[in-house]
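With one protein chain removed, the remaining protein chains of the complex are shown where they sit.
Chain naming follows the written order as A, B and C, and within any one chain the residues start at number 1.
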Amino acid sequence: MTTPTTSRSTGTRATRVIGIAAIVMSAWLSLFGLVLSPADVAQGDAVRIMYVHVPSVWLAYLAFIVTAICSVWVLVARGRVPGVDRVAGASAEIGVVFMAVTLVSGMLWGRITWGVYWQWDARLTTTALLFITYIGYLAVRGLEGSPEQRARRSAVVGVVAVAEIPLVHWSVRLWRSLHQEATVLDTDLDVDIDGLMLFTLFVGVIAFTLWFVWFVLHRARVMALAALVEERSLDEALAERAAEVPAGGQN
Amino acid sequence: MSTPPGVVATARMIAARDLRIEWRARVVTNQVIPFAAVNMVLFAFAVDDTGALGRLAPGLVWLTVMFSLLLCAQRAFAIESADGALEALRVAGVDPVGIFLGKATALAVQLFALAAVMVLAALILYDLDPPAGGVVVLVTSAICATCALAATGTIYAGLAAGVSGRETLLPLLVVPVVSPVLIGATRAVEAALGTGGTAVADGWPWVGLLAVVAVASAVVGALTFGSAIRD
Amino acid sequence: MTPFMTADRPTTPDRDHGSTDAAVVLEAAVVVMGAFPALAGVDLDVRRGTLVGLRGPNGAGKTTVLRLCAGLLRPDRGTARVLGVDVADDPAPLRRRVGYLGHSNGLYDDLTALENVTFWASTVGAGRDDVDAAMAAMEISDRLRDVRVRHLSAGQRRRVALAGLVARRCELWLLDEPHTGLDVDARDQLDRLLRAGADAGATVMLSSHDLDRVDAMVDHGVDLVAGRVSREVRR
Partner (left out) sequence: MESIEFIIGSYLLTFGAIAVVAGRMLRRARSLSHRVPDEEKYWL
């Protein structure tokens, strides 16, 4: 999988170690989650979805926290920290992917446990709205403009989004608490966790954190490569423009 | 000798100018309010049940105000970018915090007027019978909600001003962020109008939520608006 | 009095930072628009109190030079110092001291001429006297003052925009094709005004297609070709 050509692109020894560790941990997670860990007393085998669901939601929120921190950094530095901006963007991209995964695996879990795919609880609703917000963040990253402009604009969205999380969560919780009569399903997703289940979950969180680091390092380097390619094409474009003028000096 | 105006003076100047332009051009009065009103009428067809319509009224009012926000915020920056004025403001070194506060204030005033008309329309069209004590909750919640909406709308409309594709980008950015406002304002108005079977006093926690959202949006906007409009 | 008079403005400490007689210094400035190098290494040294004309065909970089000097762009390579301030640093201290009029006028259609000029004057705290002087200098009649600019001709709008700049009394004037849309009388009038401004100590940079007109009026002519300076003439 890691051939010499990869090592000349965005891979280094460190990312290879992280990547292999992530794969091993993921295999381990699947083994423990699907086979070795016990079924839950209340939920039965449905609890096995938790071992991928909880680590992926952890990854998604970790990604958005990283994006938020980098966004603040970019704003303070007035957009002139391209490396930080790339980490913000890379982190948001991977966060959006895992938030989508989280939502779908959560719905599958909900379908088994509650009998419905969706429930208007604060966690789900906040996550769904946050997902849309970060799709908007990525849309802003795709706007026309200079790299610096892109960095500052998307950082604004990153900061507004992180300010939004507690407000959305609070408002939906308040909404739910005043409308309890709507709830017919009282099974919560909280499970009575035993030692092996906790261990499996722990393996999952480690594995997905490794995936996060691996993805962000690679994605940020891909962005850096794209910037370098642009820089090189600028040299060519400058040479072309220079050829337009017959060596005219100043007098 | 001339000294440049401070933040508050700048904000007042910008807000006064925006409101004067609206007073002259009547875009909100002659275009956005009729659009919002026809929304309220169409909701009646969609729901087709007077009892349900009454219960839904607060939500429909604020949904309409949110849609109108998208139009008004777009309009607020269309006047800036029509002839390059936003760029000229930047070259002139006008404080972006002042620009933000001024434009958000003008937008909030327009939205508040619009919300008032929509509440009135709901009372008439949906046959509501509000309790007398609800006015205070109604007005304070509407003030907080329109301020919060205006602040968020100003940040993102400023960010998208002059960018191609802004018409579709703005709703994507604004709507998820204003969802707490929609929830809070709907519940507060529900309590104020007595449509949800709750007491008027139940509206106060929601007013508190709206006030927090308004302050948070204004603070975030003031801190980030300079970066949002730099091009 | 000429509305360009700037000597009565208070001198701030950062004002004379750096070389005192250089208004604009560009060194090997490269500005990229998308993937296109609009400026491909421009060297330029503009003295204070001079009237500078930028000439050249479309796409030569005239507009980009002016926008760079206004702090609207940052050099991708090289340096740009304007009034002693490096525009790659925060250009905020530069603002208010620089007036820029691009292809658009920066006017609000539904405000009257007077309201527009008053608004732009008030952004720097300039008062009623400055506005009146600017309106008089641009010969905006009492009748035109109270007309919404939406109903004005292109030339009249340009005069209103210029009055807005004049009222702000800047040290450096950056005018992108200021003659566009003006009739011959108004062009002559504008040229007289710019000359008077430069004589009073302001630095004026303008771009134009009109080679003869520029040649006749400027102290320092700069020809741009393909994002570079091809020829300079100083008087």
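The definition used in the following text is that a contact is a pair of C-beta atoms (placed from the backbone, for glycine too) under 8 Å apart; a residue touches a chain by one contact, two chains touch by 3 or more.
Here the structure is a predicted model, which is why all the values come from computation and not from measurement.
**Student:** Specify the residue from the set A:198, A:229 or A:243 that touches the hidden chain.
**Tutor:** With A:198, A:229 or A:243 as choices, the missing chain is touched by A:229.
**Student:** Which residues does chain A use to touch the chain missing from this display?
**Tutor:** Missing-chain contacts on chain A: residues 5-6, 8-10, 12, 26, 30, 33-34, 44-46, 48-49, 52-53, 56, 94, 97-98, 100-101, 104-105, 108-109, 111-112, 211, 215, 217-219, 221-222, 224-226, 228-229, 232.
Heads up, the rule we're going with is that only the chains that are shown with their structure count from here on.
**Student:** Comparing B-C against A-C, which pair counts more contacting C-beta pairs?
**Tutor:** B-C
**Student:** Taking each chain's centre as the mean position of its Cα atoms, how many Å separate chain A from chain B?
**Tutor:** About 31 Å separates the centre of chain A from that of chain B.
**Student:** Using mean CA coordinates as chain centres, what's the chain A-chain C distance in Å?
**Tutor:** About 47 Å, centre to centre.
**Student:** Can you check how far apart chain B and chain C are, centre to centre, with Cα atoms defining each centre and the answer in Å?
**Tutor:** 38
**Student:** Can you list the residues of chain B that touch 2 or more other chains?
**Tutor:** Answer for chain B, listing residues that touch two or more other chains: 231.
**Student:** Check each residue of chain A and list the ones that touch at least two other chains.
**Tutor:** Touching at least two other chains: 78.
**Student:** Of all residues in chain B, which touch chain C in the complex?
**Tutor:** Listed in rising order, the residues are 1-5, 10, 13, 17, 20-21, 24-25, 79, 82-85, 87-94, 231.
**Student:** Quick check on the complex: what are the chain A residues that touch chain C?
**Tutor:** 78, 148, 230, 233-234, 237-238, 241-242, 244-245, 248, 250-251
**Student:** Give every residue of chain C touching chain A within the complex, in rising order.
**Tutor:** 30, 32, 35-37, 40-41, 43, 74, 76, 90, 225-232
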